[in-house]
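Missing here is one protein chain; the remaining ones are kept as they sit in the complex.
For subunit A:
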Amino acid sequence: MASSASSSTGSSKKIDANGGPDTADKEEKKEDRTFECNICLDTARDAVVSMCGHLFCWPCLHQWLETRPSRQVCPVCKAAISKEKVVPLYGRGSTKQEDPREKVPPRPAGQRTEPEGGSTFPGFGFGDTGFHMSFGIGAFPFGFFTSTFNFGDARPGAAPHGTPQHLEEQYLSKLFLWLAVLFIFWLLLA
């Protein structure tokens, strides 16, 4: 573990100090392993990253997803994944797009969003004011609700169970919960 930590902070000088091209070679290999596909354990080709952050070759991941269509999980952490939600990695030295199309569908493309234009006020088009407004109000009871709870928890001498004060607090929390629920109902109906 210690060695991996040292390798991340400007390793080349340290290796020279330690001497030996052997160590340099080993360190290099270790660094390479960061970019190994989690399935074939080789350096990832046509690399993609899942939403949970795990790196694979696209052909490898594709085959994994094909093997178990009913159970689409990350091979490393078992988070839910899908073909549509992987991010391709384009390094500078990445391969041309020609290779594995015969057997494997092409790697999904990256998603590009244009940066926001400077002049318009972002996010407040006239068309969707309704949405923004209701969201603003809707968030209110939640915030209030959670803050009351947090307040109760953080208090140094929170009332012990069974005491009238404790009961009263419980009653208040429940009241707020109901208020929040009613509020959401009202929002839904409105």
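Note that in this section a contact is a pair of C-beta atoms (placed from the backbone, for glycine too) under 8 Å apart; a residue touches a chain by one contact, two chains touch by 3 or more; residues count from 1.
Heads up, the rule we're going with is that contacts and distances are computed from a predicted model.
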item	value
Protein name, per the UniProt record, of whichever chain is missing from view ("E2 ubiquitin-conjugating enzyme", "T-complex protein 1 subunit zeta", "Adenosine deaminase tRNA specific 3" or "HBS1-like protein isoform X1")	"E2 ubiquitin-conjugating enzyme"
Contact with the hidden chain (one of A:Leu41, A:Ala109, A:Leu167 or A:Val181)	A:Leu41
Sites on subunit A contacted by the missing partner chain, in the whole complex	38-42, 54, 59-60, 63-64, 67, 71, 73-76, 78, 103
